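Single-structure report; data block below.
Every protein chain of the complex appears in place save one, which is left out.
Every chain is named by a letter (A, B, C and D) in the order it is written, and numbering of its residues begins at 1.
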Amino acid sequence: MNMRVQDLTVARGGVAVLEGVSFELGARRALILRGPNGIGKTTLLRTLAGLQPAVAGRIDVEPDAVAYAAHADGIKAVLSVRENLAFWANAYGGRDVGAALTAMNLDDLAERRAANLSAGQKRRLGLARLLVTGRKVWMMDEPTVSLDTASVALFAGVVRAHLAAGGSALIATHIDLGIEAEVLDLAPFKARAPVAGGQMGAFDEAFE
Amino acid sequence: MNMRVQDLTVARGGVAVLEGVSFELGARRALILRGPNGIGKTTLLRTLAGLQPAVAGRIDVEPDAVAYAAHADGIKAVLSVRENLAFWANAYGGRDVGAALTAMNLDDLAERRAANLSAGQKRRLGLARLLVTGRKVWMMDEPTVSLDTASVALFAGVVRAHLAAGGSALIATHIDLGIEAEVLDLAPFKARAPVAGGQMGAFDEAFE
Amino acid sequence: MRSLLRRDLWLAVRAGGGFGLGLAFFLLVAVIVPLGVGPEPATLAKIAPGILWVGALLSCLLSLDRIFALDFEDGSLDLLATSPMPMEAVVAIKSLAHWLVTGLPLVAVSPVLGLLLNLAPEGYIWLIVSLALGTPALSVIGAFGAALTVGLKRGGLLLSLLVLPLYMPTLIFGAEVVKRGAQGLAVGTPLALLAAITAGSLALLPFAAAAAIRVNLR
Amino acid sequence: MRSLLRRDLWLAVRAGGGFGLGLAFFLLVAVIVPLGVGPEPATLAKIAPGILWVGALLSCLLSLDRIFALDFEDGSLDLLATSPMPMEAVVAIKSLAHWLVTGLPLVAVSPVLGLLLNLAPEGYIWLIVSLALGTPALSVIGAFGAALTVGLKRGGLLLSLLVLPLYMPTLIFGAEVVKRGAQGLAVGTPLALLAAITAGSLALLPFAAAAAIRVNLR
Partner (left out) sequence: MSIWEYANPKRFMQTSGVLLPWVTGASLICLLVGLIWGFFFTPDADKFGSTVKIIYLHVPSAMMSISAWMMMLVASLIWLIRRHHVSALSAKAAAPVGLTFTVIGLVTGAIWGEPMWGTWWAWDPRLTSFLILALFYLGYLALWEAVEDKDTAADLTSVLCIVGSVFAFLSRYAVLFWNQGLHQGASLSMDKKEHVSDVYWLPLVVCIAGFVLLFVTLVLLRTRTEIRLRRLAALTTRERLA
């Protein structure tokens, strides 16, 4: 069991957006988070990644198992593709970047400055970062934004290989990736309005 | 004829990326630009929008007919959704923002600060800007990034209405929008490498 | 046009108190200099005109990189460049907005800081006049520098490097006006020169800045 | 860790010459003050220690908002926060990088600027010593301020406002060391206090800054 989430409530801007989210994510499994814009996918992923506290509920995950890929790729424009990747590889303990570059079809661009990449090429670089983390649980927020069909397929292949190697993946996306995965529809977990019994921030509740 | 492009060569970073691009875009017509990541869609659109000079070729378009929507939405985080839109409406001559808000399903969010929107909601706001420009030719760079299926359909409807009103649209996208449109595949226009007779910058050619 | 001015002022006020901060920095400079230099009133009175002008200049400078950088980063500048507004007008309006939130408040509070620095009583009126006449030049020169450096990451220091030399004549004549005024001398010449600099920069620099922005966007 | 230091230095050097520009600003301050204040050597010699320290402080200040802001904007900070590096180490390393590209060069060129400002010959050695001892504090205090303001647009001026008061003790004792040194007096007390401030900030502020960043990220 790589990750278990129980009855989680997450909030943004002091307002609960999702409540009662529970799921389990085993090794070799992928879970796709679905839901309309604004339902709270990003908020959920940031909470799971430890960037913001949960309002209620439990998150069980091995320490140092999670690698998170956000909307923004954290790419330094003045560094080359290889340098960008090498930095993250070092931060996560010095894995080899060559394999990651090859896997995301970045070999030809390795010495190019990241400023001179197109939107899709940047995104491929952002995804290659996951490969050098060596982490088991990949959490990705709309990873295929700006990617063309070929790159989406490439990415799906990379995720499949990661799963096959015992990893797991949690993916928020609007499009079909062609990965065999469970789908978790977040719509039913939409937080009730406070008047209907939903949760507010702790401070606001203290007034009740 | 809203726009005619003849034998256009566009360059980025001093290197030609597309050459010999020609097309016509009539009223009530949409043209979809396709091509793999990095082929030069963004570069082409920026050139057509007048943000960068063309290396060669002609662009004929009525003056003040083009509205351009880039990868980035130009949204001010501290302003509300309505204020953001009102600013652009004023810049383009003071159209009413109410209709645009309704069309992009932003009514409920109108008084929300843009900082508190989700990725897809921000994108909807960015697209609503096109509606208040009152321009005939819409040029859009991957407009549906981060949008969920319902929003994509909403957006397709808006484009269709724009076309029906005599406008035209030029859309770079990787996904299917469900709009009846011609497709221009950019792959054949990929600039040849300079050694194979392709163009370099003017200066670099002077050496030959 | 007016909507751009309104938006920029609004953004300055909402996003962390544009007004207050320019002032606060001016105040802080006027406070740290006596701390660094020592408190003798005679020395302070002597350097007060210069320090007040240096303070005004630095507090303009600090907010400069934001004139275009924020709009560049979020893509608004691309969209403004393709909008019907001429880039020259955009530059002029953004300089005006910068002056309204930075220069104007400085002019208003400068007498108080003169007090802190022991400025001679005759100097106050000239401090106000010279700042009122000189700060518009600071804003528009700054906008030119900001336009040159808009696309560059860490443009802040490069911006200072480009802008400070251009600020020097304004500083020299502005401080000269105050200095002479404080000693009761005639201020005609430096005041005329200051006005000339302001008029010249207002007339020419928006065009140079607009050209620089267009180049930086491509 | 080392890779972060290397990256930050590299970014500073490549993106528009980090080194050169900090220096250039220091130089410019040392030049505009005499312009504003007037050229009499006696006055200048008197205010030189204070002005040099104020210049060093301001040129640190100008580059501060870039310590975390760039990483925040492009999303790197989120990713760093979820990486195995402890945030405290990230802060410490980024302060070190800031000092290496800003503080250290200032120390190195300060004697030249002393010349421009007519500093008394006995003061030079103490100028160098006090800057070498004080600038690390400026960097780490600045990193703390930058951490507090990281998410805010137009954070630059707010940052100055938060940081300048914190800089004051360093400024006071640093300038005092030079002033006394230039007059040939004993510098022991202010020097000890300066060292204490630096040691204290180095020991404590990285933790506060890391906490502030974590709060700002959520």
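The rule is short, and it goes like this: contacts are C-beta pairs under 8 Å (C-beta built on N, C-alpha and C of every residue); 3 or more make two chains touch, one makes a residue touch a chain.
Quick caveat: nothing in here was measured; it's all calculated off a predicted structure.
Undergrad: Determine which one of C:67, C:96, C:148 or C:182 touches the chain that has been left out.
TA: Of these options, the touching residue for the absent chain is C:148.
Undergrad: Mind listing the chain C residues that contact the chain we can't see here?
TA: Touching the chain left out of view, chain C contributes residues 144, 148-149, 151-152, 155, 158, 161-162, 164-166, 168, 172, 205, 208, 211-212, 215-216, 218.
Undergrad: Could you please point out the chain D residues that touch the chain left off the display?
TA: Where chain D meets the chain not shown: residues 15-17, 20-21, 24, 27-28, 31, 34-35, 38-39, 41, 115-116.
Undergrad: Could you pull out which residues of chain B are in touch with the chain that's been left out?
TA: Within chain B, the residues touching the omitted chain are 13-15, 193-196, 198, 200-204, 206-207.
Throughout what follows, only the chains that are shown with their structure count from here on.
Undergrad: When you check each chain against chain B and chain C, which touch both of them?
TA: Chains that touch both chain B and chain C, as defined above, do not exist here.
Undergrad: Taking each chain's centre as the mean of its CA atoms, which one is most distant from chain C?
TA: A
Undergrad: Whole-Å distance, chain C centre to chain D centre, using C-alpha means?
TA: 23
Undergrad: Roughly how many whole angstrom separate the Cα centroids of chain A and chain D?
TA: Computed from C-alpha means, the inter-chain centre distance equals 37 Å.
Undergrad: If a residue has to touch 2 or more other chains to count, which residues of chain D qualify?
TA: 15, 153, in rising order.
Undergrad: Can you list the chain B residues in contact with two or more other chains?
TA: Touching at least two other chains: 71, 77-78.
Undergrad: Looking at which chains touch which, would you call it a line, ring, star, complete or other?
TA: Topology of touching chains reads as a ring, each chain with two neighbours.
Undergrad: By the touch definition up top, name every chain pair that qualifies.
TA: Per the contact definition above, the touching pairs are A-B, A-D, B-C, C-D.
Undergrad: Show me the residue ranges of chain A that touch chain B in the complex, using the header's touch definition.
TA: Interface residues on chain A, with respect to chain B: 12-13, 35-38, 40, 42, 71, 116-121, 124, 142, 145-151, 174-175.
Undergrad: Over in the complex, which chain C residues touch chain B? Could you list them?
TA: Per the stated touch rule, the residues are 2-4, 7, 10-11, 14-15, 71, 74-85, 217-218.
Undergrad: Sort out for me which residues of chain B touch chain C in the complex.
TA: 46, 49-53, 64, 66-68, 70-79, 83, 86-88, 90-93, 129
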